[in-house]
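Questions regarding the structure given below will be posed in turn.
Right after this comes chain A.
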Amino acid sequence: MADPMKIRATVQGDVADVRVLMAHPMETGQRKQGGKPVPLHFIQTITAQLNGKTVFSADISQAISRNPVFAFKVKGAKAGDKITVTWKDNKGESRTDETTIRGGS
Partner candidate 1 sequence: MRLGLAAMMAAGAAVLAACAALQSSPRDGALALMQRDFHAEGIAGMDRLKEDDVQAACNKYKDSPPAELDAKLRGKQYAGVKWPADGKLLGDWKAGEKIAQNGRGMTWRDKGGVGGGCYNCHQIGPDTTSFGTIGPSLYQFGKLRGYGTDIQRYAYAKIYNAKAYNVCSQMPRFGHVGALTEAQMKDVTALLMDPASPVNR
Partner candidate 2 sequence: MQQSRRSVVRAGGALALFAALGGALLRPGRALAAWNKSAFEAKSAVDAMRALGMANAEESKDIEIRAPDIAENGAVVPIDITSNIPGTTSISVFLEKNPFPYTGTFDFAAGAMPFVHLRAKLGESTPVRVVVAAVGKFYTTAKEVKVTIGGCGG
């Protein structure tokens, strides 16, 4: 099973700054290991929800770096709100993690 994501969400005013780290090899299909090509293996879609409502989604290619990092901003969020992130890859594997928005300093 895929390793958990790390999601950090902090709110300043009413804007939440969300940063997501994903553990994924993002194989381009071009790399070789022991003389054999490593098959294409990459995250294709990402969805992020604020309290169950989709705010941010993405379709991506294998050109996103290994162990992907994304950041986005959501207006109208407050400390204690829930952020849920899901990714799915081209092999049908997926992972969902969530975090609670923390108040900014």
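How were these picked? Simply put, all candidates are chains of the complex that A comes from, given by their letters.
One rule holds for everything that comes next: a residue touches a chain if its C-beta (ideal position, glycine included) is under 8 Å from a C-beta of that chain, and two chains touch if they have at least 3 such contacts; residues count from 1.
These figures come from a predicted structure and were not determined experimentally.
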In-complex contact partner of chain A, selected from candidates 1 or 2: 2
Residues of chain A that touch candidate 2 when the two form their complex: 15, 19, 28, 30, 44-45, 50, 53-66, 68-77
